[in-house]
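Note that this complex is displayed minus one protein chain, with the remaining chains in position.
Every chain is named by a letter (A and B) in the order it is written, and numbering of its residues begins at 1.
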Amino acid sequence: MTDPVNNKPRRRFLGGTGAGAALLAIAPGVKLVDLALARDEDEPASAETRWGLLVDANRCATDCRACVSACEDEHALAKTGRKPLDPQWIRKVELVDESSDRSVSLPLMCQHCEDPPCVDVCPTGASFRRADGIVLVDKHTCIGCRYCMMACPFNARSFVHEDVTGQKSYSPRGKGTVESCTLCVHRVDQDRTPACVESCAVDGGGALAFGDLSDAESTVSKTVRSQPHRGLRPDLELNTGVRYRGV
Amino acid sequence: MTHRFVIGSLMIVSLTASSIADVTMPSYPKGKGERCVEPTDIMRRDHFEYLMHHRKISVHLGVRSKRHSLVGCVDCHASQADNGAYIPVNAPGQFCSSCHTYTAVKIDCFSCHAAVPDDVEKQ
Partner (left out) sequence: MENIRFQALAGSHTGYRLLLWLLIILIGAGLIAAHHIESQGHWVTGMDNRVVWGLPHVFAIFLILSASGALNTASISSVFSGSDYRPWARLSGLLAVALLTGGLAVLVLDLGRPDRLVVAMTYYNFRSVFAWNIFLYTGFVLVVLAYLWVMMTPGMHGYVRSVGVFALIWRLILTSGTGAIFGFLVARDAYDTAILAPLFILMSLSLGMAVFWVTILTMCRWNGYRVSSELSEKLRRLSALFILGVLYLVALHHLTNLYMAHHLGIERFLLVDGGVYPWLFWLGFVLCGGIVPVWWFLDRRFCAPAWSLTAALMVIVGGLCHLYVIIIGAQAYPLRLVSGYRVDSGHYDGEITHYLPTLPELALGIGGVSLALLLTVLAVRALPFLPTVTGPLPGSNRA
């Protein structure tokens, strides 16, 4: 289980006294977001990192929408008044086991696959996977063909169907391009956690954990190794960055 | 033939000279701070090169340097109304549109990018 940290300038170093002072005790056994050495602002993202998101469905309540609200606030995802056209970067999904009728609730967002179908099909290369595993849309080159939306096995992407106003400076979005969960890349690049993870820890059931899957010492990495997690659609062998437990 | 060339050149020179002295050059509110991140004449000519390069390295590589970022431009160059509210930097008469209207070069940045700084101070 990871914990949101106070917003801090870039050069925070794990293990230092500063880190200890910044620890927010929400629940026992809480750890800081595990990070590799913080990245300098002129350095590119590194392939030595692989960002991952762990979802514990056992802790996800059916009627809780903290993650969705947080995402909508963070990125100024205004409703359009026409629900099928609304942007949805993250949504709550109810899965009902067909044999037992047991139901489980979990959040569904872009899975940040290692082998993303959306990246394969984009004609201009606007849909791409960053070196550290985050799958993004470069809206400068997106022509709005929506082929990636056809290709995504999770319906994770949205198309902007009308003019957008009131964007946040760190989350540009505009009409005619495709968008999806960015794993809050603007936060991650500042050594913070995604908005959904933060809000789940504070307002929700603490079902979300974020960290570096490539770092053997990180909490997420240890959790994945010690407890069974699965990706969605494992038959497609996408090696998703988002892993689920309790499904 | 020579006299036509001379008259033609004189016309070009005088038109240029008069346009420099012309009152309808773009004018825009002053940005914050002493000066821009690059010298003004270089910025006028090359700002799109900086922006194009920066957008590529920031989006694809995750390089978050602030010097040539569009967010940085907006932070300094967005002016405020009397009540403190920010005026969009691409509104008529504001920083971007004044030159871009003058040169008739359409820009597309602000269909996606925020034209005002965020209310909450971001890190």
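Worth a mention:
Please note the rule applied: a residue touches a chain if its C-beta (ideal position, glycine included) is under 8 Å from a C-beta of that chain, and two chains touch if they have at least 3 such contacts.
None of these values were measured; they are calculated from a predicted model.
Counting contacts over the entire complex, the absent chain touches A.
When the full complex is taken into account, the listed residue touching the unshown chain is A:178, out of A:178, A:220 or A:242. Within the complete assembly, A:232 is the residue of A:181, A:196 or A:232 that touches the hidden chain.
Listed residues A:50, A:92 or A:173: the one in touch with the omitted chain is A:92.
With the whole complex as reference, residues 80, 82, 84-86, 88, 91-99, 108, 117, 119-126, 141-147, 149-155, 157-163, 175-178, 232-233, 235-236, 247 of chain A touch the missing chain.
One rule holds for everything that comes next: only the chains that are shown with their structure count from here on.
Rounded to whole angstrom, the centroid-to-centroid distance between chain A and chain B, based on C-alpha atoms, equals 35 Å.
Taken in their complex, chain B has these residues touching chain A: 55, 57, 59-66, 71, 74, 111-114, 117-118, 122-123. Contact residues of chain A toward chain B in the complex are 7-9, 39, 41-45, 128, 130-132, 136, 138-140, 163-164, 166-170, 172-175, 177, 185, 189-190, 192.
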